[in-house]
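The other protein chains are all here in position, but one chain of the complex has been omitted.
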Amino acid sequence: MKEDIVAVILAGGIGSRFWPFSCDKVVFPFFGSPFASYSISRLLPKQITRAVVITNSINNTILSKLTLSVPVTTVIQRSPLGMADAILSASSELSDSRLFIMNADDLTKPGYFNHVIEKGMKRCVFGVIPAVKTKVHLPFGYLETDGRNIQGIIEKPEDGNEPSPYAVLLGHFIADSNILLDELLRTRSSIDDIYEKALSTLMQRYTFLIHEYEGDYATLKYPWHVLDVTRMLLSTLKSYKGTNVEVGANTLLEGKIWIGDNVRIMENSKIIGPSYIGSGTIIGNNSLIRASYIGDQCVTGFNSDITRSYIGNCCWLHNNYIGDSVLEEQVSMGSGAVLANLRFDDQIIYSTVKGTRMSTGRNKLGSFLGKGVRIGVNSSIMPGIKIGKGSFIGSGMVIDKDIPEESYCEIKQSYTVSRNRLKPGDMKREEFRKAI
Amino acid sequence: MKEDIVAVILAGGIGSRFWPFSCDKVVFPFFGSPFASYSISRLLPKQITRAVVITNSINNTILSKLTLSVPVTTVIQRSPLGMADAILSASSELSDSRLFIMNADDLTKPGYFNHVIEKGMKRCVFGVIPAVKTKVHLPFGYLETDGRNIQGIIEKPEDGNEPSPYAVLLGHFIADSNILLDELLRTRSSIDDIYEKALSTLMQRYTFLIHEYEGDYATLKYPWHVLDVTRMLLSTLKSYKGTNVEVGANTLLEGKIWIGDNVRIMENSKIIGPSYIGSGTIIGNNSLIRASYIGDQCVTGFNSDITRSYIGNCCWLHNNYIGDSVLEEQVSMGSGAVLANLRFDDQIIYSTVKGTRMSTGRNKLGSFLGKGVRIGVNSSIMPGIKIGKGSFIGSGMVIDKDIPEESYCEIKQSYTVSRNRLKPGDMKREEFRKAI
Partner (left out) sequence: MKEDIVAVILAGGIGSRFWPFSCDKVVFPFFGSPFASYSISRLLPKQITRAVVITNSINNTILSKLTLSVPVTTVIQRSPLGMADAILSASSELSDSRLFIMNADDLTKPGYFNHVIEKGMKRCVFGVIPAVKTKVHLPFGYLETDGRNIQGIIEKPEDGNEPSPYAVLLGHFIADSNILLDELLRTRSSIDDIYEKALSTLMQRYTFLIHEYEGDYATLKYPWHVLDVTRMLLSTLKSYKGTNVEVGANTLLEGKIWIGDNVRIMENSKIIGPSYIGSGTIIGNNSLIRASYIGDQCVTGFNSDITRSYIGNCCWLHNNYIGDSVLEEQVSMGSGAVLANLRFDDQIIYSTVKGTRMSTGRNKLGSFLGKGVRIGVNSSIMPGIKIGKGSFIGSGMVIDKDIPEESYCEIKQSYTVSRNRLKPGDMKREEFRKAI
């Protein structure tokens, strides 16, 4: 066995559940860097000596630009056949090593993975599995455990059937790659749980410890997860003010706010941190920005209210309400357009993903606008709706269905035009004015 | 004849003209107290020695909690058969007394009724009737009078047929209950004017004096009368600031404003008195509140404009215009929803009550939203419209008819979706940005 501790970084997957965004989730940009620079570069444990990135040809282009502190081998997974297949496709790179299996989709606290590996090495166990103790049901694998040693993993049990309160996170330490690879080869399943089944078998033979995780975490799978990642990354933000920043009179900056170069914040606006304002962005008069990420070169226009949202680069807003929403980039909204973020009954908002209506787990959720989407004045987009890239939504519309890419939507409004027989009384207005 | 001066308080009536509000008018809450606490408790003349409240079983629950300074007997009127029937139903409580007949729906200046009784006692007359001298026609009874003594009452004469400029208010002093009760028993009419006919007959035999009323008064009968009462009660408001009140920067408070405990007023807002802000309410950034009543635990959201309105407890507003409107309680309005308050021709606004279109007498009038109504984003409610309790109005709608209780209204909007052939010129936006 070599001294190597190899990071196995799973960065494949086709991400069709991430629609309407036009890039894959691992390269979705936050604060000017692809998501992977947070989920991989920043989280890579210090004990790692070598990394194997298993990815697909699309993501590889951008991932290859990531700077890691260790030598990296990239393996292209031909088809997205699941986690076991991904690891096996890189088996020639992984023999005779200790492994640390990470997922490029997952975000945990920086430094946390160091402790997982440390525990595995110190205790000389076969495996260490991070898990989060949870009261609410999660669509995760769950550990069969007494809270210390692990007997097995149940992949995605139904609500109420969880074997313990411990839901599995990635960042798995495995002391012997050969044994894992052998077991993965030997395991069969009709569904996508070969990795979990193989681990469960090994858990019968070897010692696996649980490492309980406390704090925020996020998995970037569905479009609304961008909001989770945004919130997590904003929470670690430091206050900063770039060069050539103009801040108008009566403007209020509250909490931690990162302000890029050449930003202009107009008068009577308020920004509540943690918030990020990218370079060259103009925050218009009377705007209210709360706990949001706003990319570079945006214009938020007069009187916009942006709350807990992700606004990508080069977006144009004007007199809009944008709550709990994601605008990919180059999105434009006309005056009075609203992204509604609340159901009438305040209940959980559903969204349709690949034809299936699914719970987003959120009571407050707006909409998801792909690259280049433009929304006309006074239009209303209902909660949980997704609009594909390059689509234009006309004025005065109420959109309550997802809209495919490159669509042109136009209202067909019926109205009557007749002879106007009403005459305003001029004196009334004079009277009204005097009462002001 | 006993020395008693008995207040006869008429607090029955089924109040169906008060729809869409879910409680009867005498218990409609103002400043945390039912209307009756103003129209009864606060107005009760000091000379009264005993009170008889004639009410129905519904109102009785709340009226029984009113604290009066005199002993109270409650009489439940079986059916709402008019004023004469109400008084007669309590006749066993009223014999051998002087009477002061008040209406729980009417609001006059505190202390005024003392003078009515005083005049009756001093001058040793049979009756004193308050009346308001008016130039505009009112749907009231009118006195046949020379301005001092009264010869009779004409119930609701048509516009132009008034026998004098004196319209009758309640708060009638009658020196001998037995004579009145006898006359009421003897009088017959096919319409609801037995009381007025009986008084007219007595006016032929006994001296009745007029007591002219000067100042504001209100009768709470139709939903828009809530606005009159609100205005009257606000006009007597004193400035007050509760404990734990937060007032943000650049906020302007002008005139007399009552601010409850734990109120938060966000930055860049303006409140113009007389206005009332109930406990726990949050006035969002950039809001403008003018001459309005806002109950407890409300959130007025960003950029709302609330003018001459009544906003009950636990309402949520966000980027709305609310003018001359009444929101009962737990009403919620999405961003961009507007309660229009002006006709195109600035003329008097009509409203439909129990199937009949009637003048509200107001050029500026918004809408009336029952308990729990929710309005979607960018919807528009036309002037004078009423929406029953528990109804939800979808987004982007134009509502120009009253909506029954517990309705779910959803727009059916036609639109076309075609292939988008337009491509924005990226450089244009760059050019636009530079011009900002």
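By written order: A and B. Residues from 1 in each chain.
Please note the rule applied: contacts are C-beta pairs under 8 Å (C-beta built on N, C-alpha and C of every residue); 3 or more make two chains touch, one makes a residue touch a chain.
From a predicted model like this one, the values you see are computed outputs, not experimental measurements.
Q: Just to verify: which one of A:D96, A:D146, A:E246 or A:D346 makes contact with the chain not shown?
A: Selected residue, touching the omitted chain: A:D346.
Q: Using the touch definition up top, pick the residue from B:I40, B:L184, B:I277 or B:V338 that touches the left-out chain.
A: B:V338
Q: List every residue of chain A that touches the chain not included in the displayed model.
A: Given the touch definition above, chain A has residues 248-250, 267-268, 285-286, 302-303, 318-319, 332, 334-336, 343-347, 363-364, 374, 376-378, 392, 394-396, 411, 413-422, 424, 426, 429, 433, 436 touching the missing chain.
Q: Suppose we count only contacts with the excluded chain; which residues of chain B make the list?
A: Residues touching the hidden chain, for chain B, are 250, 252, 264, 268, 270, 282, 286, 288, 297, 299, 303, 305, 314, 316, 321, 330, 332, 336, 338, 340, 342, 344, 372, 374, 378-380, 382, 390-392, 394, 396-398, 403-404, 406-414, 422-425, 428-429, 432.
Throughout what follows, only the chains that are shown with their structure count from here on.
Q: Could you grab the centroid distance between chain A and chain B? Build each centroid from C-alpha atoms only and quote it in angstrom.
A: 51
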